[in-house]
Every structure is written in C-alpha cells, then in structure tokens.
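Below are the structure tokens for one structure; questions will follow.
Missing here: one protein chain of the complex. Every other protein chain is in place.
After this line comes chain A, so read on.
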Amino acid sequence: MSSLRVQVEGIGAWSPTVADFDAFRRLLEDDAVAAPSARPPASALSPNERRRAPESVLVAIEVASQAVAMSGRAADTLACVFASAYGDQATTDYMCRVLASAPTELSPTRFHNSVHNAPAGYWTIATNCRAPSSAICAGHASFGAGLLEAAAQACADDRAALLVCSDTAGMGPLGELIGCRHPFGAALVLSPCKDAGVPGLLLAPVTDAPSHAPLPAVCATWMHDNPSAASLPLLAMLARGGGECVLAVSDRLGLHVEMEIVA
C-alpha cells in the first residue's frame, strides 16, 4: 500500500491539566501535571461567540489556535479537518431531554451548536477562512481516520491542512453509556513533505493492531476516557523527536506512523 509523507508544522494540545504542547512535553519528562483550568481560553473567538459556544467548540478552537500559531501560517489559508468521535455530547443530552419533554421549546442556538461541524463553522467564521473545511468521525479511530484524511488532503492538493481532534465529557444517560469522562483535544498543522532533507512523518495503512511506546500512566487513563486521546502516542513521538506507532483508522485498519530522524 502507498504511503504519505507529511511535515508537522504546528502542534496543539489541551486538557484540564495540560494547557498546551509544551505542558505535555513536561509531563512526558517528569510526569508533572499542572493544576486544572476550568475552560480553554479559545481566544480566537470573539467574546460574543465565546459566550455562545459550547465547551466542545472551545476545546477545538483552543488546540487549533495553538497549532496554527506554532506553524506561523495564516489560519485563513489552511484547509481544515475537525474530527470528534462523539461531537457535543452535552448538547446531544440537552436536545434529547427537551425533545422528550417539550420539543417546541428547543433552543435554536443549541440546535445549531449540535451539528457535528459546529467547531468547523465557528473556526472558519472566527478566522475568516474560506478554504475547504470538514467535520468527520470514525468512532474510537477518529484521530487516525482524521490524520489520514488531513494528510491525504495535504498531499493530494499540495496545501497545508489543519487537523483537530477533540471530545468532551458526556452527560446524562448518553454520557453514562458512552463513558467519555474528560475533555481532550489535539491539533496538528500538516503540509506535504517533498524535501528529502526535512524530517517528515511517514504514514502507511497496515492491518496491525494499534501499538505505541510506553507513556506515563496518566496518558493511559486519558486514552481510556476520551477517544481523541488516541492522538497521545503521536504527540509523544513529536515531543521526543522520534519513534513509531500504529494508530487505528477503523475497526480493521491501522495507520503506521514513523517519524524520520534528522540525518
């Protein structure tokens, strides 16, 4: 099977105890996590939009902003892929409760926040980005499938692409069933890597099961509690400057990710 070669130009990460990729790097080095912060700043949004946006959107916007800032690229030039296994579960819980009791009282704002492409919509509006935007999911394999989609877009269309993968904690009966307990988001700015002298990521579909180098115990908890934390093995490779892993792309397909080392 063919492989894709991309360069990672920017990285974003957010959870209540990891404010950004630097904090995650420190976590890998000495296992220290910072004190929790309640909400992601998501400062790319206007104050009005920030007030209207649900937490799922704030997490996605926060990590997107971090990755784009690190890349030094203009946000409005980037194609973007927003991945999330479950979308906004708190909004789904609200919608289903209201629909079961007083459906005509459904809030129009909560309804438009319920669409899976709400983060993509808020992001493109906030950054005045008219480039193609997408919203995808693939269950527990949403990060791997999103990585393949964003890398394919970068390589096929010869342009930089932003990948965001985020999920938030569930609520109510739906939350009880799904078991997503903590918010977590990660983002990458990817570009096609055509220069042999620049270390890139090599991505190749494989039938192997997901596997990765050991991570701190807290990472295993996050990966258990949030499908978007499936990005952590790759974030750890990026922090450590090398390595390889297999990420799930579907129930049956994996994506072998190998980080080239600078010669």
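The rule is simple: contacts are C-beta pairs under 8 Å (C-beta built on N, C-alpha and C of every residue); 3 or more make two chains touch, one makes a residue touch a chain; residues count from 1.
In this text, contacts and distances are computed from a predicted model.
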item	value
Absent chain [UniProt protein name; select from "ATP-binding cassette domain-containing protein", "Peptidase M23", "Sugar ABC transporter permease" or "Beta-ketoacyl-ACP synthase"]	"Beta-ketoacyl-ACP synthase"
Listed residues A:Ala67, A:Cys155, A:Ala169 or A:Val189, member touching the removed chain	A:Cys155
Selected from A:Val68, A:Ala120 or A:Met223 as touching the chain missing from the view	A:Ala120
Among A:Pro41, A:Pro132, A:Pro199 or A:Gly243, residue touching the chain not depicted	A:Pro132
Absent chain, residues of chain A that touch it	1-2, 4, 76, 85-87, 92, 95-97, 99-100, 103-104, 106-108, 111-118, 120-122, 124-125, 127-139, 142, 145, 148-149, 152-153, 155-158, 172-174, 176-178, 205, 207, 249-253
